[in-house]
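With one protein chain held back, the other chains of the complex are shown just where they sit.
By written order: A, B and C. Residues from 1 in each chain.
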Amino acid sequence: MAIDFVYFAWVREAIGHDAERLDPPADALTVAAVIDWLSGLSDGHKRAFFDRSRIRAAIDQVFAPLDAPVAGAREIAFFPPVTGG
Amino acid sequence: MAIDFVYFAWVREAIGHDAERLDPPADALTVAAVIDWLSGLSDGHKRAFFDRSRIRAAIDQVFAPLDAPVAGAREIAFFPPVTGG
Amino acid sequence: MITIAVGEADFDVAARLAELEAMGGGAVASFTGIVRGDGGLIALELEHYPAMTHEALTRLAEDAARRWPLLGIVLIHRVGRMAPGERIVFVGTASSHRAAALDACHFLIDWLKTEAPFWKKEHRADGSTWVEARTADDAARDRWIRD
Partner (left out) sequence: MITIAVGEADFDVAARLAELEAMGGGAVASFTGIVRGDGGLIALELEHYPAMTHEALTRLAEDAARRWPLLGIVLIHRVGRMAPGERIVFVGTASSHRAAALDACHFLIDWLKTEAPFWKKEHRADGSTWVEARTADDAARDRWIRD
């Protein structure tokens, strides 16, 4: 099922756009597995997700760990650790 | 030697005035001894100093415990525990 | 009363404090973050996740309201480009208890720094860099975690 992917900060800059609708393979069951698949899409995606320790995610606007299941997700966001305030 | 005594809050109200210059006896060596002497001056002074646990003092504008020596003091203030802020 | 505001415009601290002062609690605390001009900073750019930000800040405020007896919470965070000296963030709290107002204010800014979807980019004459998250900020947040 298609998922809206949204990117922020240097993740967005590396990928080159801020959103895309994609249909990950059915066996990409977790955020980490989705990242593995996304990394193969382009050099930009590969660069963005190269250092997994610096990647944070949110599923449907709620922070999620990388081992979280993605079943039913409509929107998955990837970004660096937050630096607001 | 004459000392300026100043009073605040209900200590002032009980005594009936906010300041007086008095010459305590030479053997009133501590704040507590001065209080003993002041208590004999009038009913108002007696009422003001009746509950010693509720009396605080400052010597020359610095908080002082009741057992502090009064030698050299120019101004002694008596008041309840502070309640600002 | 929880007030959340996220936007590009500067905000009126006095008006927000006046609202909190009017709540009858007697104690109002605030924290304001301002862009520092350290190291030749020309501008700070704040990016956020619009679909998530308001909800994340609301959850944060509700969490504070559960932990402390608060009468009012104001959270304001600016986004976009800001120059040194400009305000970025404001946290204000009102309570009948001064410790509640002050502790909740401290909690809110600590959590906001680590739990709200904002990212800072620093622009200098020699280029632009994304601000790295600080482990000190995580430690400040973790201070508030209770069993």
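Before moving on, here are some points about what is shown:
Definition applied: a residue touches a chain if its C-beta (ideal position, glycine included) is under 8 Å from a C-beta of that chain, and two chains touch if they have at least 3 such contacts.
No experiment lies behind these values; they were computed from the predicted model shown.
The undisplayed chain touches these shown chains across the complete complex, B, C. Hidden from this view is one chain, which touches chain C at 13-14, 17, 21-22, 24-37, 85, 87, 96, 98-99, 101-103, 105-106, 109, 140. Interface residues of chain B facing the missing partner chain: 6, 8-10, 58, 61-63, 75, 77, 79-85.
In this text, only the chains that are shown with their structure count from here on.
Chain A and chain B have centres, each the mean of its CA atoms, that are 73 Å apart.
Centre-to-centre separation between chain B and chain C, using Cα means, comes to 49 Å.
Among the residues of chain A, none is in touch with two or more other chains. Taken residue by residue, chain C touches two or more other chains at no position, since every residue touches fewer.
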